[in-house]
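Input: a single structure, listed below in structure tokens.
All protein chains of the complex are present and in place, except for one that has been dropped.
Order as written gives the chain letters A and B; numbering starts at 1 within each chain.
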Amino acid sequence: MSQEIDVSLVHVTKKFGELVAVNDVSFDIPKGSFFSVLGPSGSGKTTVLRMIAGFETPTAGDIYIGGERVNDMPPNKRRCNMVFQRLALFPMMDILGNVTFGLRRRGGMSKDEMEKLAEDALARVGLKGLGKRKINQISGGQQQRVALARSLVLDPTVLLLDEPLGSLDLKLRQAMKLELKHLQARMGTTFVYITHDQTIALAMSDTIAVINQGKIEQIASPEELYRRPATHFVASFVGENNRLLNGRVTRLLDDNVCEMDFGGIPMVGRAGDNLKPGDAVDLFIRPEMILLRPGKREGGILGKISEINFDGSHSLIKIDLLESSRPLALNVKLQHTEQAPEVAVDDVVTLSWRWDAANAFHPVDQSHIEKEA
Amino acid sequence: MYASSKNSRSLSQILFYVYVILILIFTLGPLVIVTILAFNDNPSASFPWMGFTLDWFKSNTPDRVGLFDDARMMAAIVSSLKVAAAVTIISVILGVNNAFLFVREKFVGREFLYMLMLGPLVVPGVVLGTSILAFSHSIANWMDQALRPGAGLILRPGFWLVVLGQVSFVATTTTLVITARLKRFDPSLEEAAMDLGATRTNAIMHITLRFLTPAVVGAAIIAFLFSFQNFNTTYFLIGSDPTVPIILYSRLRFGISPEINAVSVLLMIVTGALGIFAFAFQKNDDIA
Partner (left out) sequence: MWTRIKRNKGMWLLIPMLLWIGMLFVLPHVKLFMLSFMDRRSGAFTLHNYATFFNKSLYTKVFIRTVIFSIITTSLTLAISFPTAFIITKVLGQKFKALVLMAIVLPYWISELIQAFTWMVLFRETGVINYFLQALGITDHGIEFLYHNSTIAVGLIYTSLLFMIIPIMNSLDTLDDSLIEASYDLGGNFWSTMREIIIPHAGPGIMVGSIMVFMLNLGNYVTVTLLGGKNSLWFTEAIYNQFIVRFNQNQGAAFGVILLTFSVLFVWIVLKITKQDLTEAM
């Protein structure tokens, strides 16, 4: 591999008593990349982050930062810094005091030099000249920026972010999301971002690791993750998806294309999980990947519109399948382009999709998986 | 988690625990020793261990009098209990009254009155005791003259003066405890009760006071213990019936007897039980 690796986890496991929080996790984070760890709450993602930061020690496996094994290195010696979920700004100091805190610990620098560096860092996050303000005198967005500046001023090899945008309101979150991405691109620092919010992960990351129940489900680029989920969990957790449950594989058309039967209707999709003919199967289809044609057409599945939800640039249309032996429905996201057909409730339509827009997996026990909003 | 490396982490953990154990030895050690001595058949109230005995609790011989056979000590316990009961009742009623006053009512000088109310807790017990003694003395004299001779007797050193003197500072504590809880009460619950047909009195009785119950019980236990163990204020106001701390003080000035070990054990058991009761009560409340 030509790329330099900044952070590397090798078969890392963390147990808290009986509970296995992180189970044999391995990944490499290339230098200068924006890496996200995405998972529902309780998936172990925070434990992964805290192990990289040094607040937890792995039960087994090794962690490398900049090629150096850091398992036994305390957090105050590691060249990685963290932006905490609730920011953890020091209320007993002003902004400048917060930003110079790490520099003061490091020492070997005059007060003026430290303040100069801190002012630079504040300017970089757009807080020029606010150094004398108190922490409780600034807005939530500004506090985010102080937390960033406080870590960035130390020029860390890796910046760890523990879902710091979670507490912001939607609008501010969108703005900070872009700003964070730009900042990362500009500085070239490796960012490791922990989140349960897939829209943030998809928008910002170069690479996303999806983690569930302490295990890595898939590591891929956002697009790959979205288009070609590797597991049932990823397909249901990332992005919106139609979920058709409990079909049966009728035959394999190819190594990774299979034909299935759902309530008597034949469907095609990418075969994940080494599906074999006769296997039970769940099928995931993105609502925006389904082609909708008015009326009864050749080469498609017949359905009747039961509901239309208008949402500005598109409509979400719910369609009951007409020819199935059990009640099945699909949602279709219809973009309001010029070519978009005009439809109304009770219209009969024909649905179709390319085989690679649908992903098929073995059904899993759903009871413990809950998709978070 | 707060130390520097794996080795020194366990080292600092060990230091922390050693420190806690030293503190526990400091706080509990003397009590443990006193408890052991209370059952030691050694009249010098010290070691060596000379065998187990209950004499210091129950015995009545010329050279040994157990706690339960010591008429003066038993009388002191009874008079302490009486005082504590009266102080508790009055202070809790005052506490509820004041809590409603400070939380519900807006009036001029409210902040000032609140600060003033903290006073009895801050003023040294000696000063509080002497000032109440001096004041009650002059009031009693006035009553003797203005009403009839002997009318002021109730304000002379004795049971009621002790009760009043203790209420002066115990009521501050009960007020603080009950106010803290009433502040957390959502008044809309009371309004909801009235909306559902309850009268105002009904709503307060069934909703608000019920919500206050844990604080009232907690305040009562604190009031009781405060009263039972008070010396500084009580010392000036006491008449011919000493309370337990007073009699203990007068005896300790002349030396130590094993019987006092027994008294300590008795007090430990009673306060320990009260403490556990209070703790359990507060815990139950978390569910409500």
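Side notes on the structure shown:
Heads up, the rule we're going with is that contacts are C-beta pairs under 8 Å (C-beta built on N, C-alpha and C of every residue); 3 or more make two chains touch, one makes a residue touch a chain.
Just so it is clear, the structure is predicted and the values come from calculations on it, not from any experiment.
Of the listed residues B:94, B:178 or B:193, the one in contact with the hidden chain in the full complex is B:94. Take chain A: the residues that touch the chain left off the picture are 53-55, 74-77, 81-82, 84-86, 88-93, 101-102, 105-106, 150-151, 154.
In the full complex, chain B touches the omitted chain through residues 1-4, 12-13, 16, 19-20, 23-24, 26-28, 30-31, 33-34, 37, 44-48, 93-94, 97-98, 100-101, 104-105, 107, 113, 116-117, 119-120, 122-128, 130-138, 164-165, 167-168, 171, 225, 228-229, 231-232, 235-236, 244-245, 248-249, 252-253, 256, 260-261, 263-264, 267-268, 271-272, 274-275, 279.
The criterion applied here is as follows: only the chains that are shown with their structure count from here on.
With centres taken as mean Cα positions, chain B sits 58 Å from chain A.
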